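A protein chain is absent from this complex, but the other protein chains hold their places.
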Amino acid sequence: MPPFELYTPDSIEQALEISGNLSRENKEFDWIAGGTDLLPNYKWHINSKNYVISLSSIDELRKLNNVHIGATVSIYDLANSPTTHPVLAKAANSIASVMIRRSGTVGGNICLDTRCYWLNQSETWRESIDWCHKCDCGTGADCRVIPNQNTLCVATYQADLAPVLMCLGAEIHLLSHKGKRSMKLEDFFELDGIKRNVLFPGEFITHVSIPNDSAEWIGDYQKLRQRDSWDFPEAGVAVLWKTNPDNTIKDLRIATTGLESIPAIHHKEVGEALTSWKGEDSVDDLADSIRKAVKPVQNTWFSPNYRKKMVKVLTKRAFGNLLVE
Amino acid sequence: MSKDKDSKEIQGYRQQPGKLPFSKPGSGGKNSFSKPIDLENIPVSQNGRKDQPWGPHRHDSLISGQVIGRPTALVDSAWKVTGQAQYGDDIRLPNELIGRIVRSPYHYAKILSIDCSDALNLPGVVAVATGIDAKNKFGVLPVTKDEHAMAVDKVRHAGDLIACIAAENENIAREAERLIKIEYEILESIHDIEDGLEDSEYPIHDRGQYHIGNSNIQKRVFQEFGDISSLEKNTVASHRSNWTFAGVNHGFTEPHAVVANWSPDGRLTLYTPQQVPHYVHRSLADVLEIPMHQINVHRTFVGGGFGGKSDPFPHEMCAAILARKSGRPVRITFDREEVFWVNRGRHPSKIEMNLHADSEGRICGIETDALIDGGGFASFGHVTTYYNGVLHTAPYEIGSFHYTGARVWTNKPASGAMRGHGAVNSRCAVEVGLDDLAEKLEVDPITLRLANLLPPHSATITGFRVTSIGMRECLERVKKESGWSEKFRKMPLGKGIGVGCGFFISGSGLPIHWDPNKFPHATVHLKIDMDGGVTIHTGAAEIGQGSDTVVSQSVAEVLGLPLDMIRIRSRESDTSPVDLGSYSSRVTFMNANAAISAAMKIRDELIKAASDITGASLNSLIVGDRRIFDKNDPAIGVSYLEALHKSQEEKGALISSGAYRTPPMGKTHKGAAAGLAPAYSFSAYVAEVSVDIETGKTTVDKVWAAHDCGKALNPLAVKGQIIGSCHMGLGQVLSEEMRYGRSGHLMNPDFLDYKIPSIHEMPEVIPIIVESNDPEGPFGAKEAGEGPLLPILPAVCNAVYDAIGVRTEELPITSEKVFKLVEKKCRLQGISNPLDLKSPRLEFSDLQNTLDKRAQLHSKRDIERRLNSNREEYYNGAIFGLEPTKSPEEIDDNWSVRVIPEENYLLSPRLAGSAWKHIERRNMGD
Partner (left out) sequence: MVEFRLPMLPQPGEVVWSVKINGIDVKLNIESNAILLDVLRDQAGSLGTKRGCDMGTCGCCSVLVDGEPRLSCLTLAAELNGHEITTVEGLANGHHLHPIQKTFTEFGGSQCGFCTPGFLVVSSALLSENNDPTDEEIKTAIEGNLCRCTGFQQIVDSIRAASDIIKENNSIEDSTSAKSNPHPGFMEGG
């Protein structure tokens, strides 16, 4: 574990004061909540900072109900709460292992660092490949996944909550010593494995809000992985829809994860499909267009080709309930 | 109790039922009365009621009915469940230093210089050592010592050791790692296993005059036995496959850790979680240049071994060197990544398997070619190269056997011994091959196996002596209990059932590092003082398999004592007799035999004392629960303590020593000793699977696992071994692989990406114990630790075929690989939706009847042979019409025994066979 000073504020105000001071002194720091993502990376000396501020003692960030999910609500609590949307609960319950879910938080899962075979390794290991572009940038290291470039990082976003939250139309609420802001979750992510999202240094997530109509959305979350414990999603597809009283589709949203550097909500493909919806046949075509829309690379357990093909299968399976009805 | 009997006068040592005599010093405690003998646990040969379908055993008369055969908690389990068991990293000595190892970032490089001055100048760094501090080589096999404590001239794989540091704490040690400056000259590294066969400018090792050409071939084997010449003529169906097996790691939960401490008298104590403390002992003496008696190797609790803690390791040398230099205890603990660098896991392998059947459904030929990837060092590889061939010469009777094997060095972490050593991959290929052969012959694969088994008390084609063999019972039990006949080739698409078998050595007949003519394989000492507790001294390494328990049970059984009266000291070389360690599944067979022999000596003394006291004859006295009494009149007898005190009168504490050595056996050709064992275990599994056809994901639903362990001394532990083996084997078949990236890097040296199955992947396993009562095994027992792993791989592969009609030739079969096979099959059949594929079906041919009949005849033959002690010899080959009582090479001119290839073989050798194209340097001329 590289050396760092830990701060454990017990109120938002205190946290902002500490972060404000560190920012003014130009000291780099990280936020930590559950630590299940940050600490393994720190142990491997991946982008560790000299200062870390823990949000885990701040009770205000732990509020949970059907429209408000605090950033440090544990994934375990989210998964087991009766107020949680069933598809969100399913996705939450599928995350890693129960031990990780006990510690890991909603905010941490949304902000999950991107992952790559050539990145998530020890310092000695990365030294042996002459370092990695994402975490050892000072070296001017090349990208090992797409060689001969060190501009875009293609590390993969492998978190499960975001696609379901995006389909539910969730908003994310951010706070820093400079003030607060909110946005649709789908606008939170920024393409690039290093940048990942809009958070600037010193800013953190306070909570996610779920629109009031969430109960009307039904659907499914399907994910691909080798083992049913521990493994990150190699592909994840959330499909949620609203139906009219006559059971025809009123609205439909599809989002994917585990395939690119950020999760994606597929408005274009869904929009095109809905203009001429023909039931089961349309599902097949739509699933195929989702497959075409995603661009995985070779940096996780399964090959990109297989993951793409599985996106189609998972999408169709997520539609299973709709077709039965 | 009749009044009449009650009023009888007590004569001599006749005891009154239910009444305690005066207590003896040191007695007291619970259970004041001896339990009556449990006849259900006494074999019929001793007038008990325990059936012996396999006949009597030489140890029958020693059975007191106490502990053997009863599910028994491991004797050290209380330490484990309370957190008080001390594993390697739990040894904390006062004033300890933390050791860290500096490792190579390069696959293959010459070390030009090492500058440690900055590191040594860092406050808190106490000692630094490099290769020049220990120039002597070591290695687990005396013939292939090729390791140094730290690299002397070059590093051979990324992660190879270069230097080590001892510092006041871990942070300082890790900081010092950064400060050691090393200059390298990078050499061209070899990663592809096939490249290892070629001549190289800088072979990874130099074997001097024994070097094979200029190649990286570490070991090559050629073996040809049997009727090769008529193979082509007789064959009616053949199977051929080319397998690729990924390397796998033991994945034990405890990372390597070691503590070294030199005491004020100049002796070294090394605390290490070792399976084989004795070889570390020898290697330390070599490397440190001190005599063995100056070293005490202390085996800590071992957090899983599976073969991965059986080599003497460089980090163990490093700790001793650092502790010597610094004058303080040094503790080194590995990160999980370092465990993968030291590896010694199962070899990545390429295996070509050819099986041939004749018109009678006999296996007239097995031709195997195995090229195995040894990584940077020899380790156990010499043996592994043999095992890949010779360990599939049973349980089937075969007409001919042709094996070419080669092990090459590559610039990867070294491969070594892992549970099922050398047998697992080729066994998988054989058993999948048999499934395919059965398909081609249109017969049931279980029947095909049942009709081709070697009988009890026979010899394999390579001359291994087979004693007990419960293979037939294993197959019959799993067939019946799985409902095989209703399921095989009858289940819907995506559901399948498959069978696999295995056989494994129960201890190595010729141990490494030992002169079999001078030393026993295992020795056990017993000491009993006046308190009555029995102290066992053994060097057998308890690694969680229950070695301490089985040795304790054996002594308790013979002496008629409950386990709480036994205490075992098996940790330190200072106090334990030398033992060769926990490898090759030898502990139960050899140490329990040695323990029985030691306990028999004590038992004789106790019986003699009891006879002296009671006047009863030696022959009529038997040992029961803490009591020695007349078998005809149990009231006449003495307590265990009385007998003990009587026999101590003249000589003080009772002390005995028992030993076990394998009998002479086997043939004399080069390599004849590899695979030779005093007994073999056998197993047959049936696995039922579901395959998700759209994703390729294989789920194993249920496994029926029958294992012939001779006699389950502790059924709880045997079942634990069977289920645990299934888990480990499932890992290799479904998801585990050491995955190397395109630049030769190990991509997954961690438990997130090295995918050991979780509880959700684990099927229900029905363990079925078959007891074939081995004549030489302790109470009839054979091994149960490694053999049970073998059948699960092919059983799952065959079940996947039954489910969706595709055969894999590559492990692990991740969902991606199955998906690709399904895609390919769909393409070939012009099917767009894989759900439209047809399930495989099989109509039996007439041969099925023939095989059924032969299996029934053989079943009778086998029962006769196992019960008749005057049976005649049976050599492999009899099924083909040869005289069973003669070794075939003596009577059949066509029967070859060849261990060096003929010139015409080299015109078109198989892959590993091409290793023989090279000439050893000593034969190169000039």
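Note that the chains are named A and B in the order they appear, and that numbering of residues resets to 1 at the start of each chain.
Here is the rule we use: a contact is a pair of C-beta atoms (placed from the backbone, for glycine too) under 8 Å apart; a residue touches a chain by one contact, two chains touch by 3 or more.
Bear in mind the structure is a predicted one, so any value in this text is a computation, not a measurement.
Novice: Can you work out which residue in B:171, B:214 or B:648 touches the chain that's missing from view?
Specialist: Touching the chain that is not displayed is residue B:171.
Novice: Going by the contact rule already stated, which one of B:126, B:726 or B:855 would touch the omitted chain in the full complex?
Specialist: Touches the omitted chain: B:726.
Novice: Using the document's contact rule, name the residues of chain A that touch the chain not shown here.
Specialist: Listed in rising order, the touching residues are 1-6, 8, 32, 34-36, 39-40, 43, 45, 48, 52, 54, 56-57, 96-100, 102-103, 123, 127, 130-131, 136, 138-141, 228-230.
Novice: If you put the missing chain back, which residues of chain B would it touch?
Specialist: Within chain B, the residues touching the omitted chain are 1, 15-21, 23-24, 26-37, 73-74, 76-87, 89-90, 92, 105, 171-172, 174-175, 177-178, 250-255, 301-306, 333, 335-336, 531-533, 543-546, 561-562, 564-565, 624-627, 629, 634-635, 637, 639-642, 644, 716-717, 719-720, 723-728, 750-752, 756, 758-760, 762, 764-765.
Convention: only the chains that are shown with their structure count from here on.
Novice: Would you tell me which residues of chain A are touching chain B in their complex?
Specialist: 3, 97, 117-118, 120-122, 124-125, 127-129, 144, 224, 226-232, 301-303, 306, 309-310, 313
Novice: Within their complex, state which residues of chain B touch chain A.
Specialist: Touch residues, chain B against chain A: 103, 105-106, 158-159, 171, 335, 337, 694-695, 735, 741, 743, 745, 747-753, 755, 757-761, 814-816, 819-820.
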